[in-house]
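Just one protein chain is left out here, and the rest sit where they should.
Chain IDs A and B follow the sequence of writing; residue 1 opens each chain.
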Amino acid sequence: MGSPKTQHGNYFEDFHLGQTIIHATPRTVTAGDVALYTALYGGRFALPSSDLFAQQMGLPQAPVESMLAFHIVFGKTVPDISLNAIANLGYANGRFGQPVYPGDTLSSTSEVLGLRQNRDGKTGVVYVRTIGVNQRNEMVVDYVRWVMVRKRDLNAPAPETVVPSLPDAVAAEDLLVPLGSAPGSYDTARAGGPHRWGDYAPGERIDHLDGITIEEADHMLATRLYQNTARVHFNQHVEQAGRFGRRIVYGGHIISMARALSFNGLANAQCILAINGGRHTNPSFAGDTIYAWSEVLERSALAGRDDVGALRLRTVATKDRPCHDFPYKDGEGNYDPAVVLDFDYTVLLPR
Amino acid sequence: MGSPKTQHGNYFEDFHLGQTIIHATPRTVTAGDVALYTALYGGRFALPSSDLFAQQMGLPQAPVESMLAFHIVFGKTVPDISLNAIANLGYANGRFGQPVYPGDTLSSTSEVLGLRQNRDGKTGVVYVRTIGVNQRNEMVVDYVRWVMVRKRDLNAPAPETVVPSLPDAVAAEDLLVPLGSAPGSYDTARAGGPHRWGDYAPGERIDHLDGITIEEADHMLATRLYQNTARVHFNQHVEQAGRFGRRIVYGGHIISMARALSFNGLANAQCILAINGGRHTNPSFAGDTIYAWSEVLERSALAGRDDVGALRLRTVATKDRPCHDFPYKDGEGNYDPAVVLDFDYTVLLPR
Partner (left out) sequence: MGSPKTQHGNYFEDFHLGQTIIHATPRTVTAGDVALYTALYGGRFALPSSDLFAQQMGLPQAPVESMLAFHIVFGKTVPDISLNAIANLGYANGRFGQPVYPGDTLSSTSEVLGLRQNRDGKTGVVYVRTIGVNQRNEMVVDYVRWVMVRKRDLNAPAPETVVPSLPDAVAAEDLLVPLGSAPGSYDTARAGGPHRWGDYAPGERIDHLDGITIEEADHMLATRLYQNTARVHFNQHVEQAGRFGRRIVYGGHIISMARALSFNGLANAQCILAINGGRHTNPSFAGDTIYAWSEVLERSALAGRDDVGALRLRTVATKDRPCHDFPYKDGEGNYDPAVVLDFDYTVLLPR
């Protein structure tokens, strides 16, 4: 029984410190992906929506949404890194590089940065740095994530524990600005809101107001679009007997929903420069209605640029709970049970 | 509580006669949008489906479906015009101009043509003319709609009542023909039906036969694709406590479904030239099966063209009711309860 050609994914003992993993499948991103991304999330940021607007900001055409590039790069890592994962524990030190345009072909490669077997002897944490590159081998996105992975053989020896030290946030001087010098004709009316970089202050909180209900078809279309093969998203026949009795929504789908919702209040946050950290604090399911709010954590000038600046944000997504009172953590640091995402990232705005 | 940057949309007292509203977000239409539109409605008209066929009709490539252009232009107006609307009351005087091709960038601007506060003092009707233009500032679609909008402040004074006078239909001499002179090789076999302009007569009624069931994922994908943010389409968490207990399908989604169904009997009606009027007579919901029938209202020659002509049609859509007996209104002028759409528009056919 069983066929030797069937791939079952890597288990904890299959990872080695310093190991490089070349992921399948190279993927040419197209205008079709962009349209689907719009249909899936309804994003309204002008830069990825309009070639004309992008040209006014100094780019040759509209780049794809930052998170679309991320999901495509991430999806490729799943069959090698997290097919046997129990949990996707976190992200850190994510930077976006070259903008991705329709026609670009993306590939992903990962390096194992750290390993730590858990005390139960059944699982371990794998830290990988993944880099996504385009057809010219230019970095388009680069990030660290760590996942808890099952052991195949409980008797396999524990590797030496190595936990990489990761920054709390990508430093402003390490951010890459995807725009040439902008010609200064930034159109806030067409962008959808008057507030520029200087209008936001650390500590400010913004309710993004609207809620969108998830359907099974939506999240599965999205996750397949990213060629992400994690089983828990797709197989109701297995999941009906699982922990939740149902398919779990890909965490990145929630990030994209929250990012699209954040247009209301952050219309000029045209692209993401960095993912400082992120946690999926609860699973989401079809039928859940996702809401979001954001807090401005930091405002940074960008070296040599007086036309654009960076804002570090925390965007929190909830399910079935509006965010007018900014639900987050209680006094003991425990998340409000409605919170599904705590996402710390840095966006670019015009000054 | 509440964040000053969150946009809540305009209320009745925020509109002023003659006011011009520049809508976010410019949108580059692509082959991706066209594919999604096909997947959402299954349209089979040859002109928007085939570059080859379009070239045989004198165009450089396949233009996008008329209603796709309309929905994109319309969607942009929602956050400014109808976010606080109770009802979308009607459309009139809609004309299509330049064909839209993949690569074109569309923007929308509206002008307030009329205002009428309702007697209850809580709501009012806003009439707007919206114009959608491409990147060369050429009109692609232009129409009037009126919506009933809530007042935020019930004590705000009523504006002077101005109700624009609107034509029953766009006059034949005002129709714009998107085709150059057609080379005369129109292929009815590939188009899918033998009936040309001259084969239709006013009063003729056509059952479009098939029915298509709406899914939540379908109508939400469509409405997000159009960057239409009307809340009633997306948020089950709120709508479960609302009037209908469920999400309402965007009315334009029904128009597109009816237009796609109308291929059976109107295969050569290659594009829409005008929207004379339209009413969503009942809400539609996921699970409803949409059927449609059409009546020919008028047949008009087009000045200087002996290759193509115009037909004014009424297409009626129903839910959960086949249309072999052409359900419409009873003797007292009340709509059959199964009717969800009464759409009066003008199409182009080869002679």
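Just so we're on the same page, a contact is a pair of C-beta atoms (placed from the backbone, for glycine too) under 8 Å apart; a residue touches a chain by one contact, two chains touch by 3 or more.
Model, not experiment: these values are computed from the prediction.
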Query = Which is it among B:210, B:307 or B:336 that touches the chain not included here?
reply = B:210
Query = Residue-wise, where is chain A in contact with the chain that is not depicted?
reply = 1-3, 5-8, 22, 24-28, 30-33, 35-36, 79, 102-103, 105, 107, 135, 215-217, 220-225, 227-229, 231, 234-238, 247
Ask   = Which residues does chain B use to touch the chain missing from this display?
value = 30-36, 38-46, 49-53, 62, 102, 189-193, 195, 199, 204-213, 215-218, 221, 264-267, 287, 289, 293, 320, 324-325
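Methods note: only the chains that are shown with their structure count from here on.
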Key: Centre-to-centre distance between chain B and chain A (centres being mean Cα positions), rounded to whole Å   = 36
